[in-house]
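Only one protein chain is missing; all other protein chains are in place.
Entry: subunit A
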Amino acid sequence: MRDEPVSLLEKNFALEALQADIRVDGRKLDEARLVNFEFGSQYGTVTVRLGKTKVFSSVTVEVVEPTTDRPAEGFVTFSVDLSPMASESLMLEYLSSGRTSSTLEEAAEIVRFLQQTIRESHAIDTETLCIVAGVQVWAIRVDIHVIDHCGNALDACCMAALASLLHVRRPDVTIVGNDVFIHGLEEREPVPLTVHHLPISVSFGIFLDGDLIAMDPNLQEESVMEGTLSIAVNAHKEICAFRKAGGAPVETSLIFKSASNAYLRATEVTVQLEKALKDTYNRNTIASVKPLQVETTKKAFPLNEQVQGVTAVWKHVVEQHALENEEKREDQPNMTSISNTEMKVFISDSEGSYEKVDELSASTDSDDETAPAVIARPRGGKGRPKNKK
């Protein structure tokens, strides 16, 4: 949509209306716009609408090698694309700065806030994304595209990222001895990610030198606001991230008040998100959801040189952390043996290898895979694959 330059009288009117305790679109000061989640036919794709703001998000799951300093942790990365099509003010910013989409300041700020709310608050624990420590972990990438920027893109992006992380499935994995089986999607039900809690971001606009705070500002209000206050809260009343941009001073009492407003809004959105998720599963049972294409191209991992180094690190990590139970210590010789022999990964898409998998008694985490649990419970052992054999 081509949006027009905001005229002075619109700006003045936005302030005038706010002072009269009403918003330009008829809302109250502490009222947010309607939110709508629309899940796509592929795992992890969702379109979130916040009023007229529209955001699309998709998730890619990949098997990668972990870093040497954190061999037992997977990756969760976010990328936000504020395309010049989303609004004309963005287009003008592109033209004047000559930047590319993801380097735009606003996009970078959103990415940073997403990392705070979702990764650093352990909504997704990176340790649960480990397949074999030091060898392979899951890398999860959330790509967010702002399609229509009509104010408060940050909240919309946050909700979209969370919704698509809840919707996405990764292929099931079995580890037998030195072999890692990544099961095809037809063969085994793909597993949802472990999402511990749902931090919902709620933004406020700061107006009139910090005297007035209004929830979920739209584009007309954003043109006159002096700063924003974003609070990410989950249903347990925990503040997961807090961000105040812009220089306007705000009184502490106002911040506390908006924090409790944010909590009310977050519970509302959480209920709606869970309902939307349930609806998609009812309408579109898991099997009929078109599976996400997962890149499992690496047949055998080039382990020889690298893994020996990694094993050393792994030993170091084991010593340092003094793992809780014996079970893991038993893993350790297992790890060294992996480094000596070539580790094979079977991607069992074909019928032939399927039989072999059936005989396996060991499985990592297939306990509650069938239940479309919205919030999967954290499993013991920090999600590290256990060898029950």
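By our rule, a contact is a pair of C-beta atoms (placed from the backbone, for glycine too) under 8 Å apart; a residue touches a chain by one contact, two chains touch by 3 or more; residues count from 1.
One rule holds in what follows: contacts and distances are computed from a predicted model.
Name of the non-displayed chain as stated in its UniProt record, restricted to "Nucleophile aminohydrolase", "SKP1-like protein", "NAD(P)H-quinone oxidoreductase subunit 5, chloroplastic" or "Ribosomal RNA-processing protein 40": "Ribosomal RNA-processing protein 40". Residue in contact with the omitted chain (choice from A:Ile22, A:Ala108 or A:Val271): A:Ile22. In the full complex, subunit A makes contact with the omitted chain through residues 1-13, 16-17, 19-20, 22-26.
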